[in-house]
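As you look at this complex, bear in mind that one protein chain is not there, while each of the others sits in place.
The first chain written gets the first letter, and so on, giving A and B; residue counts start at 1 in each chain.
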Amino acid sequence: MRTYRVAYPLTWRAMDVLEAFVAFVWPPSFRAAVPYLFLLPALILVGLLVLGLIQIADTSMRVLDRDTFLLSDAYSLDNYRRALTEPFFATIAGRSIIGSLIVTVITLVFAFPYAYLMVRTSSSALRKFLLVALFLPFFIGQVVRAYGWLIILGNQGIVNDILGHAGIPTLRLLYNYPAVLFGLVQYMLPFAVLMLAPALTAIPEELEAAAGSLGASWLKTFRHVVLPLARPGLVGAGLVVMTLSLTDFAIPAMLGGGSQDFIANAIYDQFFRTSDQGLGATLSLLLVAVGSLLVGVVFTAFGAGTLAMGGRRK
Amino acid sequence: MSNDDKRLSTMISRRTLLHSMAAAGAATGLPMLGGTRAFAQEPQKPREIIVRAWGGSWVEALKAGVSDPFTKMTGIAVRHDLTEDNEIQPKVWAAVAQKRVPPIHINWDTTTNATKSALRGVTEDLSDLPNLKSTTELAKPVGLDGYPIVNTYGYVYVLAYRPEAFPNGAPKSWKDLLDPKLKRRIAFYNDGIGFHFPAQVAGGGKIEDIPNNMQPAWDFVTMMKQQEPLLGEDPDFTTWFQKGEIDAACTISTNAREARKNGIDIKWVVPEEGAKFDTDGLWIPKGLPANELYWAKQYINLALTKEAQQVWLDGLGLPGVVPGLTPPADLANDPSYPTKPEDFKNLIRVSSKVQVQNESDWFAKFKQIMQG
Partner (left out) sequence: MSGSRSKSVVIWAFVLAAIAMLSAPTIVVLGASFTAGNMIEFPPQGFSLKWYSAILSATDLRDAFFRSVYVAALNTIIAIPIGTLAGIALAKYKVRLENTIQVYLLLPFTIPLIGSGIGLMLVFGNAGALGQLWPVAIACCVINLPFMIWAVTASASNLSNDLELAAANCGAPPVQTFLYITLPAVLPGVITGSLLMFILGLNEFLVSLLLVDARSVTLPVQIYNSIRSIITPDLAAISVVFIVCAGVAVTLLDRLVGLDIFLKSK
């Protein structure tokens, strides 16, 4: 008996104690509750966001008193009336929505060939290179990237330098709508490619070969075989790019020169320039509603795509 | 420590009873330097104090004139927080309302914004600062009891321009900015500050109609929007002038002067419609520990000395609030450096009360037009 004990390693004994302890506090009859126990911390953590939404909803119904710069104690829907009727907010919303649509289309046009080449290439070195070229900017963050564009596109930046040598007068490339859209496209590219790639992997290459052997040109094959099969990826990528660019703050703030605000910038301004937290909260809640509506509509129309438990963002 | 400083610390120890009692008790054993009254020992020094400031040449000037001498005198490091003035305001307000220690020790602020904070009751009283007695009338905030804030200098929102872009001579009117040649070549503050009042005149309105009828101003701003101006903050103007992004701007002369110091040919004028004159000041948010409050007050007190003002305001090129300052050589008789009554003839001053009540509406209106 004694020798047996010695041969029994310490870790086993520790494990036995652990098993006994777990069996005591969590008897097998509770087994069904295990997954819920596992989920609980995550549910609580995300609950902070729900709490935040409740606070935003509460704040959104309080009106700013301009004499004391305090929010009213009484509830009113005045902020909602202002947000929905003042043309200023419609302009900003229109700019953001149109912008995010354009950005989504352009981003997908560039992301699709990128993802396709990355998935289909037979050279593992090329695949590795494309992946690194994608992940590096993804991991660098948008502030530093926008900073890079400020250096490149400024009036005395590289592009204007090159144009100057070609005899073209200095062009204003920054601080306008196209600059913001361009910044968003390059910020969104990694997201789109990473959402598209798994969907393209799932398309058997033989299928394309078969279409080709039946006489279809590569454009036709793309149009009738690859694109339809890549739909889950396109939906997932399109949705992520659309919602992220619709709600972006940093790129319009840094590349827009102060006159190209998107919705997030307008919200920030209400909180931190006009000190009208009530109106800011109202705009936030409306943006959350528009975003959720967008996701809901796309989900019901096209399914969850590659987003299932794998949406991604910044 | 000067006598004035000692008096200050005595006063503070009286006011902030609990915190300073211990310190005062500890001080009884110390030698009394030139006074019979007990004075509080210097409260414990914090490692650093945080001063909110505007970036670029503004913070450089403050550092040279006030922060560095303060660190030299006290050994306390000064950190400059470059958060924009409008943005720090709700953060300070929230901190005071939530009974947290405020994010900064001293706010360098426009007088209008500072007055808003004072009316909300989030500023510490500064009327016991010894150096206040040697300041001019400009230092006193208008329409407030005592000194919840202290003004430290005045300034003019001039029309700054690159002479190269104006071959027919200096612009005489704000309307000259509507020249199609200047499309995308002009700049304003992103909230339009400084431009609202001259725009009222240039749009055919009267100063007396502010704030009740400012339609002329908004009409003029709407016309200006067709020029697709750049919108920014103080240091942006300097950068844009230096990088050749703009030819003219409505900005504080300091920003244009900074670009001129860097070798860019820049001049400025007060156009015939006039230009806005205003003041900036310093204040301390409530909720600081007593010792940090003491040293924050010392900082502002230092900022009111002639020596500090001379260096600080040489850097800014602006007229201060203590008598006898020597204007920088390049600014003698300059319209952006008003000292005599006749210098103010063409400058627009609107009462602090009107500005406090309406300024955020004006900011919002300006932004709406420009974003539209």
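Of note:
Heads up, the rule we're going with is that a residue touches a chain if its C-beta (ideal position, glycine included) is under 8 Å from a C-beta of that chain, and two chains touch if they have at least 3 such contacts.
All figures in this text were calculated on a predicted structure; none of them were measured in a lab.
Although one chain is not drawn, the whole complex shows that of A:Leu134, A:Val180, A:Val235 or A:Leu279 it is A:Leu134 that touches it. For the chain missing from the display, the contacting residue among B:Thr135, B:Asn151, B:Thr238 or B:Ser336 is B:Thr238, taking the whole complex into account. Within the set A:Ala93, A:Val119 or A:Leu181, the residue that contacts the chain not displayed is A:Val119. Considering the full assembly, A:Ala202 is the residue among A:Ala202, A:Leu227 or A:Val297 that touches the omitted chain. Where subunit A meets the omitted chain, the residues involved are 15, 18-19, 22-23, 28, 31, 34-36, 38-39, 41-43, 45-46, 48-53, 55-56, 59, 109-114, 116-122, 127-128, 130-152, 157-158, 185-186, 189-190, 194, 197-199, 201-202, 205, 208-209, 212, 217-219, 243, 246-247, 249-250, 254, 263-264, 267-268, 271, 280-281, 284-285, 287-288, 291-292, 295, 306, 308-314. The omitted chain makes contact with subunit B at the following residues, 50, 52, 54-56, 59, 79, 81-84, 91, 94-95, 98-101, 103-104, 233-236, 238-239.
Here, only the chains that are shown with their structure count from here on.
Residue ranges of subunit B in contact with subunit A, taken from their complex: 84, 86-87, 89-91, 93, 116, 119-120, 184, 190-191, 228-232, 243-245, 357, 360-361, 363-364, 367-368, 370-372. The touching residues of subunit A, when paired with subunit B in their complex, are 66-70, 86-88, 91-92, 154-156, 170, 172, 175, 257-259, 261, 269, 271-277.
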